[in-house]
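Note that one protein chain is taken out, while the other chains of the complex remain in position.
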Amino acid sequence: MSTVIKNGTIVTADLTYRADVLVEGGKIAAIGPGLAGDQVLDASGCYVMPGGIDPHTHLEMPFMGTYSADDFESGTRAALAGGTTMVVDFALPSPGQGLLDALRMWDNKAGRANCDYSFHMAVTWWGEQVFDEMQAVVGRGITSFKHFMAYKGALMVNDDELFASFRRCAELGALPMVHAENGDVVAEMCARLLAEGNTGPEAHAYSRPPQVEGEATNRAIMIADMAGVPLYVVHTSCEDSHEAIRRARMQGKRVWGEPLIQHLTLDESEYFHPDWDHAARRVMSPPFRSKAHQDSLWAGLASGSLSVVATDHCAFTTEQKRFGKGDFTRIPNGTGGLEDRMPMLWTHGVTTGRITMNEFVAVTSTNIAKILNMYPKKGAVLVGADADLVVWDAEATKTISAASQQSAIDYNVFEGKQVKGLPRYTLSRGMVAVADGKVQTREGHGQFVAREPGAAV
Amino acid sequence: MSTVIKNGTIVTADLTYRADVLVEGGKIAAIGPGLAGDQVLDASGCYVMPGGIDPHTHLEMPFMGTYSADDFESGTRAALAGGTTMVVDFALPSPGQGLLDALRMWDNKAGRANCDYSFHMAVTWWGEQVFDEMQAVVGRGITSFKHFMAYKGALMVNDDELFASFRRCAELGALPMVHAENGDVVAEMCARLLAEGNTGPEAHAYSRPPQVEGEATNRAIMIADMAGVPLYVVHTSCEDSHEAIRRARMQGKRVWGEPLIQHLTLDESEYFHPDWDHAARRVMSPPFRSKAHQDSLWAGLASGSLSVVATDHCAFTTEQKRFGKGDFTRIPNGTGGLEDRMPMLWTHGVTTGRITMNEFVAVTSTNIAKILNMYPKKGAVLVGADADLVVWDAEATKTISAASQQSAIDYNVFEGKQVKGLPRYTLSRGMVAVADGKVQTREGHGQFVAREPGAAV
Amino acid sequence: MSTVIKNGTIVTADLTYRADVLVEGGKIAAIGPGLAGDQVLDASGCYVMPGGIDPHTHLEMPFMGTYSADDFESGTRAALAGGTTMVVDFALPSPGQGLLDALRMWDNKAGRANCDYSFHMAVTWWGEQVFDEMQAVVGRGITSFKHFMAYKGALMVNDDELFASFRRCAELGALPMVHAENGDVVAEMCARLLAEGNTGPEAHAYSRPPQVEGEATNRAIMIADMAGVPLYVVHTSCEDSHEAIRRARMQGKRVWGEPLIQHLTLDESEYFHPDWDHAARRVMSPPFRSKAHQDSLWAGLASGSLSVVATDHCAFTTEQKRFGKGDFTRIPNGTGGLEDRMPMLWTHGVTTGRITMNEFVAVTSTNIAKILNMYPKKGAVLVGADADLVVWDAEATKTISAASQQSAIDYNVFEGKQVKGLPRYTLSRGMVAVADGKVQTREGHGQFVAREPGAAV
Partner (left out) sequence: MSTVIKNGTIVTADLTYRADVLVEGGKIAAIGPGLAGDQVLDASGCYVMPGGIDPHTHLEMPFMGTYSADDFESGTRAALAGGTTMVVDFALPSPGQGLLDALRMWDNKAGRANCDYSFHMAVTWWGEQVFDEMQAVVGRGITSFKHFMAYKGALMVNDDELFASFRRCAELGALPMVHAENGDVVAEMCARLLAEGNTGPEAHAYSRPPQVEGEATNRAIMIADMAGVPLYVVHTSCEDSHEAIRRARMQGKRVWGEPLIQHLTLDESEYFHPDWDHAARRVMSPPFRSKAHQDSLWAGLASGSLSVVATDHCAFTTEQKRFGKGDFTRIPNGTGGLEDRMPMLWTHGVTTGRITMNEFVAVTSTNIAKILNMYPKKGAVLVGADADLVVWDAEATKTISAASQQSAIDYNVFEGKQVKGLPRYTLSRGMVAVADGKVQTREGHGQFVAREPGAAV
């Protein structure tokens, strides 16, 4: 059965033009005027864009004996509802656990995915086994390795481990990624704040100010440079980190920064809300920043010094957040965003004139597809590409609300925000997962996307 | 008659993949495996790329009663020989001359072009006539306006004129461009140097150091920002100017910088050559800079803070250069480069690892096609695009020499440089203008390319 | 008759120590413990500091047929009341007027001064007469020349005139100064705003945003560099200008920036006050800026990238301000500040920990004394130095109010501000002009301070 998207305007990272799109066998079969197919999706007045790719999610992530509330089913359902057709999740080995062993766990969880997915592998400890298994992991099509410079005593790796792992990445043609915060300083600040009786969620923000993130970003860039690899910096939240990235790029280094939709649109004042629940629900690392930092991130997207907008979707229920009552360091870190990333970015980025439609596609989809070496299978509207598409109605509006969301949690950090720009249709490899705004996903439809090492930078 | 390019690897700003390309009626008719056509061009072992676009040429430019030596015939012949399939030349009204009147002169000259071309219109004076005719010029498909901040007493316009013209551009959806050097300071420096007896070509470099260019770039950016238009800075030659552009971009401003292949690969030591002719042949504005400035330009291309590589091709014979014997200010400004831009950039950029092949395509063709709003007619390998293509043999080598060049002049500033990477075929709207390195252009084949205003930034 | 200041703590740019100060014949005769004199001033609990120097005043400045309201009598009385013991005023030749002729006018006005004073000479037009008379002006002990890059059609000079004058300064060992705003752009913006019906005082701020000042600062620095002279930038009000200064300094250039106390403590919101009078009284150039710009200025004082805090004291009555009703471009530019500079800076700088006491002395007195080559006659607590001293009571407080000020005008831009830190005594060459807060100045006591050219940078 073929599907044709009629009467729309195709918008890619590169181009804007009117054409129909014919989908067959999960792939784009033709692009041009006057195409016909078995099923017709009307894109009149809409933009036809590559489906969004969210390269930063934590679905069903283990945490203190429980799991983050959105699993691969609800998470990818939320993604599709918002126009995102692929997620890249982080496989997180426990300390001492082998990479391949961890991967098996993630493979299992991902079986329920409604859309395509891939993994980054986290390097949460260092040893010969990790060194060796990195090759097998790359062989499995997972060519990006995440490193935590924070979460001391848990996921954090030290500089010598970073350097060793980055050099291993260089050998394997893999891409290192970092969560950049100085874990030593954060740990001391947390201890000090608790000791001083600052136990509430606002202390979370005090414990990891922008300079702590800027420092770690700067350090990771140096280590990558010495190891001879490019670097991908996840959740760049502030000018300090952005400055380090810009400075590196202006020296010709290959470094990419990833602001989150949360940091682009929400600010630190959320932590001063009198309601503990309100503030705790927004606890994530890095925390929300001031408006001056937001301006820096938006300018980075416009100028190209920042490359990708993600979510770090890691949803915990209010119940789970309350683990941290009386001790902010025990509040599970994370917020949702998968359903809201594309509408929020369109609303605050495209309709305001900060970025063009083409840049919207670049930062939500095409850039990361290239960085992760899966372009043009993903991130493109080209014949032969996977039919991961979104038909975008730039006039459609809604008010974001937990009451109507796909995510399994009981709140939404964007609650009450008006958005303009929503999917009319979302297609996952040709399957119409959203039709006229109605979600009709199919559990398990999603497939793993293997990637080749050695991407050109 | 159809032509098929077989067995090559297509390289665009975006993608690298194996496919044949079918050309019919001057356009790309199909891209894919196993295509057939009347005429077959073998691209085995080669890259098939969009033909180069040089957005900065001065062909048959009037100068002191004579003309720059390469006209639209020899200039575009040189372009095609080097893989460049389009030039954008500057229509230069004399002081007081109407824009449309000047345009008629340039239309006439361009009739001999071997490849497609467009024009930028220069705003060399200001008045109601200029204001009015700018609209007609845009109506003619010329949507970019060049302003000289130097050449005092001749082409230079002052800040109030710049501001007025930039605002007019904003109204018309046109793009202002600047030659950025502080003309007042340059004029004073020239006078002073001559008064002190510094009459040789090396004094040309002394008269316009990097800070003079950086200042003007910074000023033009501010004026564009106040007028609410983007800005294109031609021949960005130094860190000072690049820094101003970077600083603007990091504030979200839309500013593009254009390094020349000369500034990327030649340095100021050329002016200290004992042979007057050697030095004088390299006299251009801005002059060549130190190696530290070169590093800055290369890093800008890699990081995206600089966007386009051009030539400012303005070729004068040694005879013409000698007008300036005894007075460096009378040496005609300009060098050649049309035939050498692509091989030199590939050799010094791609083979050294500074930029990728895709970035090569971006900075030689696709970026300027987008900036000038003629993408994907130009700058693309897409079905429906003009078949302006180059089949690039990355293993082919030659030594650059005036003896074997297309340009009408008697020397070459790159004389003796070894290049690796040359066109096997160059196609201009389907016509094979270079075949196996043999130039077989057709005078008058080139057509004017009209452009629409209102490009998305 | 001798005077001794007993029991105080001497604070200089360099040092903090306990000692008495003996004053004889208008000069410091001794510093040490246990000194005795005819008259004893008790400095218990106080700091004994060099009197403030305000290098930027416009007393009895001609304006549209009238004069700024504070003349040398009331202006220097206000100065002494606030701990400032010297002012440097600008001699402003009318277009075409000779420098020496203008100087005679300023000599006359200054005869009423209560404290010492010097002049800067403004170069408001260019010609052989100006060139020639600059030497005589330097011979008269006036070694700093001010240039306006704004006020088009009136005081403004163009880049070629700037360059010529800066080179003349280089020859004479004199210091060029600039009022840095792009006058062409400001003029166009003013015309446009008026044409659009924006006639109120808030439009004054719109007409000259920070980038307009940053640009001019950057340009003046380049021109000074090419001319081979240091540069003094008056009223640096914003990050844009400060960035240009910092960038120059980090290249080893000798450039000084002068924030005003107004820009350090007041912000742009003043212009949005519903009362026309309130807003108009704050109209000055550059206008007040946002708080982010204030932070930049304070950091500059702490780090040394900015050097001097001044007032640009140019006081107009509300009556005079109302010349500009219905046309903001006719509102006389200027605010007061002479009496408030030292208390406001102490309150917002020293008591907050932003700058040390020694830095306070440096930026209010010693730095400018060095830059203007009159150190240690002025700006020092050293034997032999002029006894221009302030005995500072860091615990004294008051609320600033027009009702109790020395200035001749009917309002105060700092009205209602609480200050902590006030003069107990102010001495002008030994004469006690303020005693226990009581002002007892002597008209005509002030003397002209001649300066030598060729200050070491």
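The letters A, B and C name the chains in turn, as written, and every chain counts its residues from 1.
Note that a residue touches a chain if its C-beta (ideal position, glycine included) is under 8 Å from a C-beta of that chain, and two chains touch if they have at least 3 such contacts.
Owing to the predicted nature of the structure, the values given are computational and were not obtained by experimental measurement.
One chain is not displayed; in the complete assembly it touches the shown chains A, C. Residue C:Tyr375 is the one among C:Phe90, C:Tyr375 or C:Trp392 that touches the chain not shown.
The omitted chain makes contact with just one of the residues C:Arg354, C:Lys398, C:Lys420 or C:Arg442: C:Arg354. Of A:Asn218, A:Ser285 or A:Thr335, it is A:Asn218 that touches the chain left out of the display. When the missing chain is restored to the complex, the residue among A:Leu15, A:Val40 or A:Ala187 that touches it is A:Ala187.
Counting the whole complex, the residues of chain C in touch with the unshown chain are 13-17, 246, 249-252, 254, 295, 298-300, 302-305, 354, 356-358, 370, 375-376, 456-457. Chain A residues in contact with the hidden partner, per the touch definition given at the top, are 158-160, 163-164, 182, 184-185, 187-189, 209, 211-212, 214-215, 218-219, 222-223, 225-226, 243, 247.
Methods note: only the chains that are shown with their structure count from here on.
Counting the residue numbers that touch the partner chain, chain B and chain C have more than half of them in common.
For the pair chain A and chain C, the distance between C-alpha centroids works out to 53 Å.
One simple way to say how far apart two chains are is to compare their mean CA positions; for chain A and chain B this gives 39 Å. Between chain B and chain C, the centres computed from C-alpha atoms are 49 Å apart. Counting partner chains per residue, chain C shows two or more touched chains at no residue at all.
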